[in-house]
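Let me begin by presenting the structure, written as structure tokens, before commenting on it.
Every protein chain except one is present and positioned as in the full complex.
Chain naming follows the written order as A and B, and within any one chain the residues start at number 1.
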Amino acid sequence: MKILMKGNEALAEAAIRAGCHHFFGYPITPQTELAAYMSKRMPKIGGTYLQAESEIAAVNMVLGASAAGVRAMTSSSSPGVSLKGEGISYMAGSDLPALIINVQRGGPGLGGIQPSQADYWQATKATGHGDFQILVFAPSTVQEMVDLVSDAFDLADQYRMPAMILADGMLGQMMEPVSLPEEGEKAPAQKDWAASGHGGKRAHNIVNSLYLTPDKLEDLVKVRFKRYETIKQKEQRAEEYLTDDADVVVVAYGASSRVARGAVNKAREMGLKAGLVRPITLWPFPTDALNRAASHAKNLLVVEMSMGQMVDDVKLAINCQKPVHFYGRTGGMIPTPAEVLEQIKALC
Amino acid sequence: MQTVFQKPSTLTDAPMHYCPGCTHGIVHRLVAQALEELGVEGKAVGVASVGCSVMCYDYFSCDMVQAPHGRAQAVATGLKRAKPENIIFTYQGDGDLAAIGTAETVHAATRGENITVIFINNAIYGMTGGQMAPTSLPGQITQTTPYGRDTNTAGYPVKVCEMLSTLDGVALAQRVTVNNVKNVNIARKAIKKAFQNQIDGKGYSIVEVLSTCPTNWGLSPIEALGWLEENMLPYYPLGVYKDVEGGVKK
Partner (left out) sequence: MKDLNMLFAGFGGQGVLFAGKVAAYAGLIENKEISWLPSYGPEMRGGTANCSVCISDQPIGSPLVTNPNVLVVMNLPSLDKFIDTVEPGGTVIIDSSLIDKKVERTDVNVYYVPSSSLAEENGLKGLSNMILVGKLFKAIAGSDYDFCTGDTLDQAIQKCIPARKANMLDFNRKAVNIGADA
């Protein structure tokens, strides 16, 4: 039978089962259950739970552990993720895999502690300084959190880059039934680049992001961006729900997509042709799914728990070929299905 | 022909970029020598910090990781926790360890993290061209204290060994210098001990090496050694600040 788990705890257990035995974190609402869960589980499996002195230290401990060749992760909520930006940039620049979880809350500044999606820009465009991307996954159920943690680790290893689960306080705090995979279902990736001690058997490995010669740095970044192109072609994920004949296509991810789905269902009951595109990867952005849905839609409606961040990417993805509207709540407010339904009605 | 002196095998053949008279070269050699003598090169991983010594990843022949500014000991913590059997060391300057990385330093120390920290204190920011360091002396002229470090506005130098020796997690805190043969020998032994402590699982060991920066001090290499002796040694007394025989780890 499935078990009931809080999103935060499910993320933690899923990470352990994905072979991540090294967690470094710092308490912050609304993700603290994740760290607390790790503190309970890790000693029992001989893993590492370390409560760092700061988010900055935590992410750099992840950098170290990842450089040593093991799966490592950290988790936080919005203000803490800002602090992790440095380490994320360095890991991207050193081609290190890692998992960072952001259980978003309202901002800017200390903001609030209620659910929010206002870190979309940060996650997809500005996790840190420099030319780089990270993989960004947006689960919308507790089960999907479990599934995506595993995928995030695999893809981070495969493409040697940091991955982020962009969740929010609602998903982190809620309980839903989940089934968990068995640990060790997949063989861990070989990491011949790791700084794990050469044992006299090879030249020394250097995990590094410093390149003082501009042409060399340019070449390296270009190689990385070539990899990003591959990822854009191969790793886009989205759910397309009732979009085949939809006049109004709602676009929403994570918690707001659940609200949107409820509104779409209600609209259908009323005979209105509404559908939903739910991005599962925010980077790479699911451009293909959006274009499919937009090709015969009359209007697109982006719903976010922010003042409108992903909406820009939707416009870019479809090259503004259809009108793109926006409805959002922010500061920790969660839109209701009724509010979204009103927006859909107005566009039908 | 008998070899009476040679470069440790634990240094690469890459030419070092350090300025003439800079003592980084000596300390690199001492670290490399310790790794060689203890036979741990194959499981050693060094953490290069941001500052003049950042490119030491090219000079040590063991595996190396370059850390963000100030984060070397957090990175070292991650490396050590992931592979406790490995020998992890950081090589950090005063800006990295005692300014931007103070929190990481203090907390790695208080956790008793079983790592070896080599701390180069030359009382100035070298890589960025001679600005005030957390360890710049009162009255010291630097690019950003052009009238001398005024303790009323810029505060006092951080005495790292004194500070860390108050923490229960520290197994060894020793300040040395490399201004003459005798002191180089003391430094050599201290650095080796700091590694041996890690092998023995004793906990956090730090060796602070008072060093010169002739270029940014505006002195010749010989004058720089004199300046260190006259100004730094009185303010930063050499010696063992803490040495817990049995280590701090249960």
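In this section, a residue touches a chain if its C-beta (ideal position, glycine included) is under 8 Å from a C-beta of that chain, and two chains touch if they have at least 3 such contacts.
Because the structure is a prediction, the values reported are computed rather than measured.
**Q** Omitted chain: which shown chains does it touch?
**A** Checking the complete complex, the chain left out touches A.
**Q** Of A:P43, A:P177 or A:P323, which residue touches the hidden chain?
**A** Considering the complete complex, A:P177 is the one touching the chain left out.
**Q** With respect to the chain omitted from the figure, which of A:G85, A:G169, A:G197 or A:G275 is a touching residue?
**A** Of these options, the touching residue for the absent chain is A:G169.
**Q** Looking at the whole complex, which of A:P30, A:G107 or A:G328 touches the chain that is not displayed?
**A** A:P30
**Q** For the full complex, which residue in A:G262, A:G308 or A:G331 touches the chain that was left out?
**A** The one listed residue touching the chain not shown is A:G262.
**Q** Where the complex has a chain not shown, which of A:A36, A:L83, A:I113 or A:A189 is the residue touching it?
**A** That would be A:I113, which touches the missing chain.
**Q** Contacts of chain A with the missing chain: which residues?
**A** So the residues of chain A touching the unseen chain are 1-2, 4, 29-30, 113-114, 141, 169-170, 173-177, 255, 258-259, 261-263, 265, 334, 336-338.
Everything below uses one rule, namely that only the chains that are shown with their structure count from here on.
**Q** Tell me, which parts of chain A touch chain B in their complex?
**A** Its residues touching chain B are 22, 24, 48, 50, 52-54, 56-58, 60-70, 72, 86-87, 90, 94, 194-201, 204-210.
**Q** Sort out for me which residues of chain B touch chain A in the complex.
**A** Answer in residue numbers: 12, 41-45, 47-48, 54-55, 57-58, 60-68, 71, 74-83, 86-87, 103-104, 106-107.
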